[in-house]
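Here the complex is missing a single protein chain, while all its other protein chains stay put.
Right after this comes chain A.
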Amino acid sequence: MASLARIRTAVPRRMHLARAIQTAADTTQLHQDASHSEPFTVKLHEDSFRGYRTDTPSLDVEVTKENLLKWYKEMTVIRRMEQAADALYKQKLIRGFCHLAIGQEAISVGINSATTFEDKIISSYRTHPFVVLRGGNIKSLIGELLGRVCGVSKGKGGSMHVFTEAFQGGHGIVGAQVPLGAGLAFAQKYLGKKTATFAMYGDGASNQGQVFESYNMAKLWNLPCIFVCENNKYGMGTSAERSSANTEYYTRGDKIPGIQVNGMDIIAVHQASKFAKEWVTSDKGPLLVEFVTYRYAGHSMSDPGTTYRTREEIQRMRSTQDPIRGLQRYISEWGLASEEDLKTIDKEAKAEVDTAVEEAKQSPFPDESELWTDIYKAGYEPPFMRGRDREEVHYY
């Protein structure tokens, strides 16, 4: 079976005659002179979007210098943090599961840039960036991975159980978060809020049955739910062509319109997220958004990532389509900041992550008594609770 995988990668990916989406990170053109204080317009590459049952978002995007630099800082911090998690895992300080989002930073930063903390975002388990962007901080995320008390879930949840007030998790079962996301959208509609829900899943989870059930209910009841498919072309070790009969994930919604977006260009992601939020909050019903992206690391820390794809492919993606590198190019070419400024941002990001990691390491492990808390709401516990074996009984 592994040999089949290698044969497949030799076959060119998109063989249809229709125009394919392009996934380079640095093809946006400057429309007018980049102003340092006012918003300026840039034009996305014409192949940044593809639409299904809808027009694609406009290619002209208004951006500001602060936003671009903010996104650059955020993406760099996220990349550093994921690399720090990788190193900590290899030192066996982080155990268990650890799914890194190296290469997919543009998606989390882009979606966050187009939403407020009132909007709901629910995702699977490649969600470390969201914790930091949506109200958490690096120390609490790394602390959670290390299993310390300072973590977002008090060290008891781990990598696949992270939540903040503005981020609804962090879920371990593949595809289980999609019906939850549809439910969140239902609640928003019920309460009359003009906010959106981003229910995110990967290309591997896109074939789960409950995803289609959610599509049906969202379309039937016109819910403000944006179904986001992060297509990084591999579901664990299975490439999308080997897992899905229809790899155009944005068309899977049947009656639900969809758009396919270049997930490596931060400006395209920002524009698509803005478009999606406007769509669902103006009562047009649900929308499907597929971000075409790539992960450099393996599926998780126990996967080297090279048994089902070639190293050349990974290196090619890294050198030509890296989102941070693309944004760096924009910032430099449009004269928004010098190379030294960007290097300073890099340095600051690295220092920030290093200090946070050190602080997190100093935090203690949860006390034994924490085994019995957070199972029931405090004050509503049953008289006793059984522990890990028959003799271990805790009386509340």
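Everything that follows uses one rule, which is that a residue touches a chain if its C-beta (ideal position, glycine included) is under 8 Å from a C-beta of that chain, and two chains touch if they have at least 3 such contacts; residues count from 1.
One rule holds in what follows: contacts and distances are computed from a predicted model.
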Candidate names "Protein transport protein Sec24-like At3g07100", "Signal peptidase complex subunit 3", "Single hybrid motif-containing protein" or "Vacuolar protein sorting-associated protein 33B isoform X2"; UniProt protein name, chain not shown:
"Single hybrid motif-containing protein"
Which one touches the absent chain: A:137, A:216 or A:332?
A:332
Take the complete complex as the reference. Which residues in chain A touch the chain that isn't displayed?
76, 79, 83, 86-87, 89-93, 95-96, 296, 302, 304, 306, 311, 314-315, 318-319, 322, 324-325, 328-329, 332-333, 335, 338-339, 343, 346-347, 349-350, 365, 368, 387-389, 391-395
